[in-house]
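Here it is, the structure in full.
The other protein chains are all here in position, but one chain of the complex has been omitted.
And now, chain A:
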Amino acid sequence: MKKLAVWKFASCDGCQLTLLDCEDELLTVAARIEIAHFAEASSVSSPGPYDLSLVEGSISTPEDRERIRHVRRISKHLVTIGACATAGGIQALRETPALLPVVYARPGYIATLDRATPVSAHVPVDFELRGCPIDKRQLLEVIAAFLAGRRPVIPTHSVCVECKARGNPCVLVAHGTPCLGPVTQAGCGALCPAFNRGCFGCFGPMETPNPAALKITVESPWYTERSESAG
């Protein structure tokens, strides 16, 4: 049986939890691929090499920079799961040297890199699964595709496509709510617009986004008018 490993770097655990959140499919997945290393879920770890490594989290310490290289060496395929591993995640907002004294009284005890960076800044990545958190159907598609030896079928179009398919009114055009949907990759099912709020881009940029057009829209007089009347 092929071997699956799950690794964690700087992250919230939410993306690896998504695997355990596949309540209806978890035992089926476990029957098709050996979950050989998954520290959050199992106290035994069978040694590598692994056929598929799912990596959560961004790289932010000198130790982790070495560890991700090790993970790459013992993994035939390496797939990043979620915004942290794929793009750096929310902690990539930081500029560490300036922030350290804000949180810690004695910053000298802390070993950390200047920035939190995506896995692809350190090692080659075979596939990047987007989302904060990832979508569980997309995770199952990635694992199934890997087992079948094909590329995962993950759409790279914008959230707008999902919004139209779902029949949501456009929050940007109808309510004047700022929305990153036009430039953000689909995958969430247009969740935020369905809840009357603008997309905040947690799946990252779509393939060939056009942010300039979005900028023209939100600066146009009709948009400003709607935005103000909506309060």
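Convention: a residue touches a chain if its C-beta (ideal position, glycine included) is under 8 Å from a C-beta of that chain, and two chains touch if they have at least 3 such contacts; residues count from 1.
Just so it is clear, contacts and distances are computed from a predicted model.
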*Quick one: find the hidden chain's UniProt protein name among "Coenzyme F420-reducing hydrogenase alpha subunit", "4Fe-4S dicluster domain-containing protein", "ABC transporter ATP-binding protein" or "Anti-sigma factor".*
"Coenzyme F420-reducing hydrogenase alpha subunit"
_From A:10, A:55, A:71 or A:179, residue that would touch the chain that is not displayed_ = A:10
*Taking the full complex into account, what residues of chain A touch the chain not shown?*
8-15, 17-18, 20-21, 23-24, 26-27, 30, 35, 38-45, 60-61, 63-64, 89-91, 93-94, 96, 99-100, 102-106, 108-112, 116, 132-133, 188, 191-192, 194-197, 200, 202
